[in-house]
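A protein chain is absent from this complex, but the other protein chains hold their places.
This part shows chain A:
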Amino acid sequence: MYSYIGKRVLVAIPTLLIISIFVFSLQKLLPGDPVLALAGEDRDPQTIEYLREKYHLNDPVPVQYIRWVGSALQGDLGISLKTNQPVLKLIGDKLPVTIQLAVMSIIFAFVIGIPMGILAAVKKNTALDYIANVVALSGLSIPNFWLGIMLILLVSVKLGWLPASGYQPFFDDPLRSIQTMLMPAFVLGNALAATLMRHTRSAMLSVLSADYIRTARAKGLSEWAVVLEHSFRNAVLPIVTLSALLFGELLAGAVLTEQIFTIPGFGKLIVDAVFTRDYAVVQGVVLCTAVGFIVMNLIADVLYVLLNPRMRAAL
């Protein structure tokens, strides 16, 4: 088992390396010079030269890359060109916000998507199945921003039940924090719930027609045990893999959702950084996201093996 995890971590290293090169080159290829933006309207050549020297922008590109990776490994992601704050601190400030949004969205997605998928599979071709499918399709096809705006209009403006925007740190006022995050999490989670529901349904359907399910029924097990123990334990395997992939979708969705609800999170950080050509911040954020994505997939792979005795034996 440990050797398997070790192997997976080793495989992740070249992936990370490629991503870091990619992120770094992308920055270099983008049009626009951050120094020009920093130097202000008059573009004093001396100031420009000073800034270039200060941020090592005159060094050859590979040297710049190695310096960046070297310090990133030591936890130094550089200084934001715009705010002069360390990138790591900026990320550290915004990360908890996005993590809270992500966790709440995932809870939404799981709580809605998986039971709905199981139910739709068990009640295949009944009204319930059709309704679940229509709901899922709507969830997939309604754009996030539209749903967000409509919810704000209805729930906040008309009914006044929940705050329309803003953010309250969780540990300062948990209740208020959850309240502010409820709508954004729902908006972000509903598309994931739809994907999860569709996949849970098809995974359950294929398991429910398996020979061993017939065996379980022939034993005289209750329908509850047949569906939730014998079937779902097998159907959960593809869902684990899918969930890790959905993490990427979650981050992409977070960018938009945070804009709509003006949440000071990761998504807002990266959008602002791109617009102001804040190189260091963009690099740092993308790198963190990539690491997060790889870690999620690593967890999914390990979980998959833990849940699947046949894979466990192959280790």
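Here is the rule we go by: a contact is a pair of C-beta atoms (placed from the backbone, for glycine too) under 8 Å apart; a residue touches a chain by one contact, two chains touch by 3 or more; residues count from 1.
Assume contacts and distances are computed from a predicted model.
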item	value
Protein name as given in UniProt for the chain not displayed, "Glutathione import ATP-binding protein GsiA", "Sco1/SenC family protein", "Hydrogenase maturation factor HypA" or "Probable chemoreceptor glutamine deamidase CheD"	"Glutathione import ATP-binding protein GsiA"
Omitted-chain contact residue, chosen from A:94, A:230 or A:268	A:230
Among A:83, A:241 or A:308, residue touching the chain not depicted	A:308
Residues of chain A in contact with the chain not shown	3, 6-7, 125, 210-212, 214-223, 225, 230, 233-234, 307-310, 313
